[in-house]
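With one protein chain removed, the remaining protein chains of the complex are shown where they sit.
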Amino acid sequence: MGATTDGTIADRLRARVVESPFHTWLGVRVVDAGQGWVRLELDAGQEHRNLQGLVHGGLLATLADTAMGLAIRTSVEPGRRHVTIAMHVQFMRPGRPGRIEASGRAVRVGRQIAHAEAALVDGDGRELARAQGTYSVTSLPQ
Amino acid sequence: MGATTDGTIADRLRARVVESPFHTWLGVRVVDAGQGWVRLELDAGQEHRNLQGLVHGGLLATLADTAMGLAIRTSVEPGRRHVTIAMHVQFMRPGRPGRIEASGRAVRVGRQIAHAEAALVDGDGRELARAQGTYSVTSLPQ
Amino acid sequence: MGATTDGTIADRLRARVVESPFHTWLGVRVVDAGQGWVRLELDAGQEHRNLQGLVHGGLLATLADTAMGLAIRTSVEPGRRHVTIAMHVQFMRPGRPGRIEASGRAVRVGRQIAHAEAALVDGDGRELARAQGTYSVTSLPQ
Partner (left out) sequence: MGATTDGTIADRLRARVVESPFHTWLGVRVVDAGQGWVRLELDAGQEHRNLQGLVHGGLLATLADTAMGLAIRTSVEPGRRHVTIAMHVQFMRPGRPGRIEASGRAVRVGRQIAHAEAALVDGDGRELARAQGTYSVTSLPQ
């Protein structure tokens, strides 16, 4: 998921995340981004733990969806809109409170459909989850 | 997803949800439950909206995972543990802030693997999302 | 998956299946169909077994995709086209050679996107697999 870093793209995504009540509530931040990819991070806190003290899988799914959606955002024109229509997540390891990084990549962006994938790692670089997402891209609200 | 309501099962799940920091933070409540199924609700608020004013897909995925996990919880013995290993969500309609209800059902619970499904509807009974989840069931922590 | 049986719809799907080289090769048959649903069957033979003597999961995935696609076919106008864009399958039990029945249902058919689900049972009514599929619906070839 290398590709060239583009400060303008990252700044635009940061503006979106800041304006989104959900992303602010979650505490997710844009680390870096370019054409077709994005890197996010989030500090999983006590409120994100389940009964076993592990980060809830829903939080990982949310981070993966956010990373994939923003990666697609960098690949569609400003006037168009993308909506998640299906998502699959594989959970490889339990996450513990602390830094989690999510990388999203647009796999293919077509006229109506876009596919993306994401990978989540913890602060020690251990992979927690991988995801695939499918998005509808439209000119007008559906 | 009928089946007989069981107050004791519902009470046990309520106790779990109350003790879980993540579920408290989300604001999810157990409406009803029985052997192999559960009904949850959540009032999606302003903090759950994305930039378009719609409920973020990650919240729906989280609710679906919670409903499926609790449905499996009602079907495995107290000493055993279940962990989400894969989850798929289909998003049918955008959700708006307000009441969301999630129904989870254990589709099959084996010695090591359990499968579940979930459906989410809004306050008008319109289906927002459907999910399938796969869980690892273990006696000891993995 | 009840709904009213419609002989005309079933006949139309049978004609499609007969004309499709892949479906003929597989040996899949349309048992019954109506608006938004279809029931198929296939006799899994020796050539569908894997090394363990069980029906290969790919055959079940293929049957599920076929059932979902035909269910959507009954719900879109003749001039339109549907293409699978994502599919998820849960495998509950190993299948043995013999009769397998697949039920497909259109969950929601929109202007551009359609969602469906399928369930597969063996000759003893035991559920082998469940699936969710997402389809792109277009007027012109993509």
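Going by the order they are written in, the chains are A, B and C; count residues from 1 in each one.
By definition in this document, contacts are C-beta pairs under 8 Å (C-beta built on N, C-alpha and C of every residue); 3 or more make two chains touch, one makes a residue touch a chain.
Predicted model, so just to flag it, every value in this text is computed and none were measured.
Within the whole complex, the absent chain has one touching residue among B:7, B:110 or B:123, and that is B:110. Mapped onto chain B, contacts with the missing chain fall at residues 85-86, 88, 110-113, 115, 132, 134, 136, 138, 142.
Residues 16, 19-26, 46-52, 56-59, 61-63, 65-66, 81, 83-91, 94, 142 are the ones on chain C that touch the missing chain. One chain is missing from the display, and on chain A it is touched by residues 88, 90, 92-93, 107-108, 115, 117, 127, 130, 132, 134.
In this section, only the chains that are shown with their structure count from here on.
Chain B and chain C have Cα centroids lying 28 Å from one another.
Centres computed as Cα averages put chain A at a distance of 22 Å from chain B.
The centroid of the Cα atoms in chain A and the matching centroid in chain C are 32 Å apart.
Looking at chain C, one finds that residues 88, 115, 132, 134 touch two or more other chains.
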